[in-house]
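Only a single protein chain was left out; the remaining protein chains are all shown in position.
Labels run A and B following the written order; every chain starts at residue 1.
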Amino acid sequence: MVMESFSFMQSISFLLLLFPLLGFLAIGLFQKQLNKKLSGIIASAFVFLNLILTFILFWYVSTTNQSVETNLFDWIKFANISIPFAITVDRLSALMLLVVNGVGFLIHVYSIGYMKGDDGVNRFFSYMNLFIFFMLILVLSSNYLMLFIGWEGVGLCSYLLIGFWYKDHANNNAAKKAFIMNRIGDLGFLIGIFMMFHTFGTLNISEVATKVSLMPSGSTALLVITFGLFAGAIGKSAQIPLFTWLPDAMAGPTPVSALIHAATMVTAGVYLVARSSVLFVLSPVTMNFILIIGIFTALISGLIAIYQNDIKKILAYSTVSQLGFMFMALGLGSFSGAMFHLTTHAFFKALLFLAAGSVIHALNQEQDIRKMGGLRKKIPFTFALFAVGAIAISGIPPFAGFFSKEMILSVAYEHGMGMGIIATFISLLTTVYMFRLLFVAFYKPESDAVKTNHHIHESPKVMLIPMAVLALLSMVAGFVQIPALFSTNVNVFENYLSPIFLTAQQLVPASGQNLTVLTEWLTLLIPLTIIAILVYMSYVRFAKDRLPSELSGIQKVMANKFYVDEIYDFCFVKPTEKLSLFFRETVDQSIINRLINSIGNSTLYVGGRIRLLQTGNVGFYLIIMVFSIIAILFFNLIR
Amino acid sequence: MFQVYLFLFLSCVALFSAMMVLLSKKPIHSVLYLTLTFFALAGHYILLNAQFLAVVHVIVYAGAIMVLFLFTVMLLNLNKEGQFPKTTLVKIIAAIAGGLLFVVLIGSLKSFDLATVSNPAVSQIGLVKNLGKTLFSQYLLPFELSSILFLSAMVGAVMLGKKDKE
Partner (left out) sequence: METTVTQLQMIPLSYYIIFCTALFTIGVVGVLVKRNALAIFMSVELMLNSANLLLAAFSAYRNDPSGQVFVFFIMVVAAAEIAIGLALLVVVYRSSRTIDINILNRLKW
């Protein structure tokens, strides 16, 4: 019976990949013929089938604690290299499956409403299904090379979807920026994979984990591998120094931002580190590096988010900040904390994006929050859903964000009081920019643009219902993991993931000191008080009157995103252009071109001379022939 | 010793007539000297106890090929002197080339040990009986194929010799 259900699970896990691929092919190949209303339904249906399968698999792995491995076929096999095309469903990937397929399905449904009337709607849904396909390869792969395929595949889909409205040149540039920035990280990822193969002789994730657990902590090879993998994670998850692509990626349709650039793809970096937890815990230098990168990213992007005026950009920087927060958790060794925050973040950030999309939809593609205001009354459902998202992400109990953040914060406080305060500060930044956004967009007196616009309308049900489901999840998802302070029994999430991170935890036993109950209460209550004060202050400041138009000093720096783009432009883009120009003008035109031309010319000249030897006179040929034969014979003689 | 004298005599005749092939002014003389050379070579074959080859040689070369040459000379009406004047330069170059070739070929003989091929017994393999056995057992297929070669040569020659209709 057990074996039977096991093989059943194997075939199911194979179908997981098949459905979205089928959807992509069906919609992609017949996009000219297919009815525009139908494509969204087909795409959603395939993802819905996936979601059902995911529930079955999730139930299976969470009850049996057995990972379902399926070897589809041998992919690369020669000499001592054997890389099968195999997929693994264990508890970690089942969790990711839930997020990808669950959030993915809701966003697919939402997109039916959002993309209605767009010319390229068939193209859009084929790309969306392709994205799901590659994301599932990434999540399900049982070796790093296949993971890399998925990794690149989602990058490709991200590129295609950011530049979805390709007629606008700015969108294409944003797409290219995202693609190139990701390539920088992927180079590191590849080097990491090569190094891993060189060191362990295998790329199978579980085999690598077994072999690495026998290695001493902090070896150089491990350092290189983990840095390489983390470089990939930096690119994909938009961490410093490669984070600037994510805000620009908002050029794509809003459902894309919700699915790819908030809930799933950008969290692939977190997933990668969690997946390779054994590798990372044995390389403390990398762990510290991850911690530092996470903190700085979370801080800087959180600060930038406070002074942005584009609704999607604010959410984008918020995403970067939350990802930084997850990396901070990883750096602190709390893998399940990071995964928990990843999950809840997927819910409420997708909700926020979808709600923002609903606002944009209502205002005819208006994204500037200064031109909004008073929307609370015009589109009440969207407002309510957005408020749920904002409360959840700010970490206000009892919504999901509170629990996931609390899990990370408690680890941070155990690590040290300083670390805890930094983490708290980061999570407080969230409150500031989210409530600023909320109050400016929904409470502030109506701007002229809103007053004159009589077409503001609530979004259709097909958009509202997915958002409502996400809002529900954002409210209740946290209760699977209640802080120890309230109840020590509800540790569903941590227990669920504990088999995955067991080896990592055993290798590096928790070093943090336990806090006294009083401190714990204080670390819990003081931030909550501050949050309350911050919410009130932003209400006073933003909900009543207009935004101050003049920014001063440090604010201006933040509003201009710390001039990171400009610095990159100056440091990398300009020198590259200069160098390219130098190579084009000097090296190519003057040296290489001249060299090639002179080779051609000299060949032509010599040929013109030698041509005269072909006199057509047979006697002459014969003489040459005889002398050549003599020469050959003579050469043989004296040899 | 008789054989050695015979060998030298035949060689001298062959070389002389070969030289005369080149030196004759009229093509018809060249052809006739060539015939003499072939006969001398036939004598050499007999000296080697290769009687079959000697007979075939006389039939093919002195019989068939020479007749063809003579026919061609007569058909093309080439038998006039001074049709093909030669420059001295070409002669000198040709002489140098020939001399060099001879020297080089003889020189390469030095590096070759002839003792490995010397066979004290008188060879009987060139007799018609012995050669026939080899030819019709080991070399049967090439022998049969050569008939196809002849056939195609014949057809080709006829095709070429035919006048264009135009």
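The criterion applied here is as follows: a contact is a pair of C-beta atoms (placed from the backbone, for glycine too) under 8 Å apart; a residue touches a chain by one contact, two chains touch by 3 or more.
Owing to the predicted nature of the structure, the values given are computational and were not obtained by experimental measurement.
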Residues of chain B in contact with the chain not shown: 1-4, 7, 11, 14-15, 18-19, 21-22, 27, 30-31, 34, 37-38, 41, 44-53, 56-57, 60-61, 64-65, 68-69, 72-73, 75-76, 78, 83-84, 86, 90-91, 93-95, 97-99, 101-102, 105-106, 109, 114, 117-127, 130-131, 134-135, 138-139, 142, 146, 149-150, 152-154, 156-157, 160-161, 163
For chain A, which residues touch the unseen chain? 611, 614-619, 622-623, 626
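The rule is simple: only the chains that are shown with their structure count from here on.
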Would you kindly tell me how far, in whole Å, the mean C-alpha position of chain B lies from that of chain A? 87
Residues on chain B engaged by chain A in the complex (per definition of touch): 90, 93-94, 97, 100-101, 104-105, 107-108, 111
Residue ranges of chain A touching chain B (in the complex, touch as defined): 619, 623, 626-627, 629-630, 633-634, 636-637
